[in-house]
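Structure record follows, encoded as structure tokens.
Only one protein chain is missing; all other protein chains are in place.
When the chains are written out, they are named A, B and C in that same order, and each has its own residue count from 1.
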């Protein structure tokens, strides 16, 4: 792999950038691989990278129906945090956070992980109770997360409106300083480049038609638009389309896919230093390194694969932003787009083995998949390589929906009485 | 914003009057206690999540208040048909399926 | 009269000068000018700086697609907005504008050093560096990158303006008021259909406004236009100008934003600044025309370089000459007409450089007759000048080889790279496009919505064709909705048909690596950036776009997408459609947040529900808390009291004598019908069959997953009638859940549900003296403990009002809940306060309610439960009807993990040091472990209890019910607290006081 560095940049600059090589080849499928990963998003490419890097499995193909990184990896609002309530979630997301901190150096690709702090606003007594519970649990789990008074919150994020007359007055906030954002496309590209350099084939524009199983029920490979690809191990990491792919292997999933919308404003000079989330009014906002305000919306009420999504939801989201940050009322929306998120009944991911021999799955991340990218990919690689759960992804099984051992972060933030 | 035909009001009305109510034709088992944990899980959690024609339920919550069924293409979001809760699941014509 | 203004030309009003400032300097323009046209009239081309290299830039367009001339505009405090397009902002008296992204000033900008080091800032450069040493990223590199980001400055004050929104239903919506749109609207209107015609400009007409010389039906185009508009009005067509169709949503819903005041000198009182229209149309006609493309060559961004069509617009619409000595470079016929108009208006055009070898003879002749030098088969390889173009370098191209160049001086360069049909809204619908090899453009193919596309948007050119196509579209639309009309046709003279081609960057005789040939002006993306991206493996246009940021500027690629695609396709050796076209996203042009928020700001951001007693609470200084959509009285501080003192007093008064509480927000549902009891048996965990009328019972509602969803006291009014109460936040959910089961699972049951939450005002009286306060007001009911024991309900009259009276308690004291028709709520409250005077009756709020119930161990769903708690976990196993075969959630209670004895169970906690625990504090069994610690549970409720003279707490702890008396540990930052596990029933465990 051609190393990136300040020197190489300078050298190439002086030679008119004629000598940069392609970051990953446009591979065509071989007849057989040790592992086929379905879905070339950050999660799938990352899993391939860690398979090659940490488990020496390089005969790997990552196949995607479109272009790599063209799904939710390239459509999300790039929020990264790990201050989750339950031990299982906290471990997984904090593991991801540890990997995020060194990812640029590890991949030799600047993914611009920006530790600018994620602040979650409390608007009522119930929020305060819920956040305190998170903060205490995080402290005992070694996850950083602290309480801010509303004045401290204002000091940390000056545009914030802390007037007591607000419809939903700010009563305080929880701040995770280690959290922040990253450059989403760079994550997919960085993993793709590093994986390809280790021999992984990245096969784009190659829709999977079905997962093929043998007489013994075990996985044999995948039928694709470019023909059958033999593989004893197949890992599905297809986000919104996971149900469809798994269905072809005869595995029915506890998933529903919803449209999720996001938007950016016109670029302005730095005004917004951190990431702010308000679950009560549904406002999620940060400012990109380009100067755009990046704003996350909620999911539409109905399941859909259309990547469209309606106007009313966007109107509410923007109203919420202007309620919490009144100075943005005259800012302009530049672009809004939709993604498809796959949601499980307990809003936590499914990550690991399936009832089918040789079939692995990584899905159900809902609206929070980006932040987990390195952690999910890293532990999925382990599970695929050893055909056993990683201590960190072990709780995120399919079985939990049978036994009732749910990891219900959403319910834990139950609505107020 | 979708337009939805309420089979009870027999009018096509804006989505904001309606609430989505999940996949249709998942009947509550007559005797849940007779079910295995797996069967009960399937009832509780397993969903088709179809990419294409999808049988689903809506409630005309800000109108007549009725729950009803719909067949909607989840790729185009276009409704093929809506029907009363007591009506049988309409058979999908190949043409509609092709959509 | 400004130097570059041509008297007698344009649609501006020479008699109405308008004064404004730009970067502090005062200028005068005319009514009808945009900021750009007014500055150009004053000879000012330099209006902005680019994003990355801070290169000097002037307006390249005359419309909303402008990427360069972005300015800050303001009108007094709180009314500043950045990134306004000078080519769109209409002049108004006293308008204050400023340039952006420069320091110290526009003409001399330090940031321009980036331009010197441009070689370093190649596409994707930041992915390749800033990684060493690691710590530098947070501390040095990123802050530097972020500081350099952005164009204009964000507003810093709240916006004093208001915004409006409106729904509109129409038969036919026509987007675009040019020739095609007008023809379509008129054709449709003739059928009697309800037609709405919208255009983003201040006046209808589109390109016609820039082509006054064309004659239609024997009249000059402007006269014809005026006549058409009056015909449209006569036909009842709704005409909306300054109105942008921002997005095309499901089933023909189109979002429009109407700009109402930004162009006004003095907006009327209460006028909204903008209005969002949500239009539902049976048919949509897209007549958005086409956008002209620049040509890509070294130095194509110098101020003075401008689209030919824009120059033609400035000339004909604003009477402004963009230069004294213009040059033209083009690959499309349309630029010739711009040149001809300029000369005919007394200007000079030195040369027309056409990249094509052949030109239409009539155009060549017309050029010669105007003494315009015509160079076909030539290319432009450089431009001279710094803040304004001074010359171009032109070279002949003979079969691919670029000959030697010569310099031609000019003060303006009109460029045309051909035209791109505007299909933005069409692609919002996911309609598919097809590549047309002849015109080298994408054209609409498969439609997903009920729409027609007309005119230049379909790649048509020349008014005759476009007008005819508009009529066809209009007819098609009305036919679709079952109407009809007679098609008309228009006669066009002096039409301006034209053809052309799309180009990659122009050939040059210099090192391509050195060329500064811009594709995306604002983001400073050059042709070689795109080729570099391709070289690095970016094969889809999506990757190229994201890697180079081409097309991601505030024009959203209107200027750059196709040029970028042509270059990428060339680099990949593919046809453009194989490389793909990035999908256009709403909004069509940047749209202010305020327009989306509409009325939903401040007090009306979201509705606030208030009870009938709320005015009394407000008048008596209550502090409120938001609970779901309601606002509830939290506590009633007396002068000098803080929350803690107020709550302690309220608790003491209630336990000592009597307290009064507004419980009106509790959800209430009337469950009526012969099968009511059967329905209740199926929904709630409890058994209901044996509950006699006149009695009530605590009811517990689960989800099918077995977890607690809601609870409340339920009274049986008669054999077939239950008065169900729910939690405040749960009311709507519970009713919806009941309706769901009733309608879809058990339609056979004869039961009907009615929400009566707001029918009743509910007032709770608690305390040893509650009966004494209530008794005098009650008629038709014996309140004695014998006649009306705990958990009774009856209908009677209270204070002369019809009432449903419950005897129940959420405090452990003798308690009553009185329901009266809501409009009488305040009357009853006052009557009880009056009657309670003798007993120092004390109004209390939700906080005291929480403390009192905690002292009794009564749970709050959502606080002591969190959606993962079963009845057994909460110690409510007694509320389950063991004999019942089934009820909602029963099956889940036998799942393996649910019967696990080590589940977290609700218990009481008493700290050893008497300190008050924090709600949410985590509990461990072994305090001597390292982080991460094994947590055993957490504190769900914690209060200072006046009654017990010590703090109390409730918590869920793994296997808690089996750990009574055990000591657990709560590690806090200040140190670990020891606490003992107890029952949750802290106060009056035997419930003597209830029986008072």
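Descriptive notes on the structure:
Convention: contacts are C-beta pairs under 8 Å (C-beta built on N, C-alpha and C of every residue); 3 or more make two chains touch, one makes a residue touch a chain.
We adopt the following convention: contacts and distances are computed from a predicted model.
A single chain of the complex does not appear, and UniProt lists its protein name as "Sarcosine oxidase subunit gamma", one of "Ion-translocating oxidoreductase complex subunit A", "Cytochrome c biogenesis heme-transporting ATPase CcmA", "Sarcosine oxidase subunit gamma" or "Branched-chain amino acid ABC transporter permease". In terms of the touch definition stated at the top, the absent chain reaches B, C within the entire complex. When the whole complex is considered, the residue among C:129, C:261, C:472 or C:488 that touches the unshown chain is C:261. When the full complex is taken into account, the listed residue touching the unshown chain is C:271, out of C:145, C:271, C:387 or C:476. Among B:13, B:26, B:75 or B:92, only B:13 touches the chain that is left out of the view. When the full complex is taken into account, the listed residue touching the unshown chain is C:604, out of C:373, C:489, C:604 or C:929. When the omitted chain is restored, the residue from B:29, B:52 or B:65 that touches it is B:65. Although one chain is not drawn, its touching partners on chain B can still be listed: residues 1, 8-11, 13-14, 16-17, 61-66.
Touching the omitted chain from chain C are residues 162, 164-169, 260-261, 267-272, 278, 280, 599, 603-604, 606-612, 630, 670, 672-674, 720, 750, 752, 754-760, 821-823.
Here is the rule we go by: only the chains that are shown with their structure count from here on.
The pair with more inter-chain C-beta contacts, choosing from A-C and A-B, is A-C. For the pair chain A and chain C, the distance between mean C-alpha positions equals 22 Å. Residue numbers of chain A whose C-beta contacts span two or more other chains: 306, 308, 310-311, 345, 402-403. Residue positions 1-2, 19, 37, 44, 76-77 of chain B are each in touch with at least two other chains.
Interface residues of chain A facing chain B in the complex, by the touch rule stated above, are 241, 243-244, 252-257, 301-306, 308, 310-312, 342, 345, 401-403. Of all residues in chain C, those touching chain A in their complex are 51, 79-83, 119-120, 122, 125-132, 134, 137-138, 142, 145-147, 149-159, 161, 165, 247, 249-250, 253, 255, 276, 278, 430, 511, 513-514, 528, 532, 535-537, 539-540, 542-543, 546-547, 549, 554, 556, 585-587, 590-594, 596-598, 600-603, 605-606, 608, 625-628, 705-707, 727-729, 860-863, 865-868, 892, 895-898, 918-922, 924, 931-933, 935, 938, 971, 973. Interface residues of chain C facing chain B in the complex, by the touch rule stated above, are 249-251, 253, 278, 280, 430, 448, 704-705, 736, 739-741, 743-745, 747, 885-886, 890-892, 894-896.
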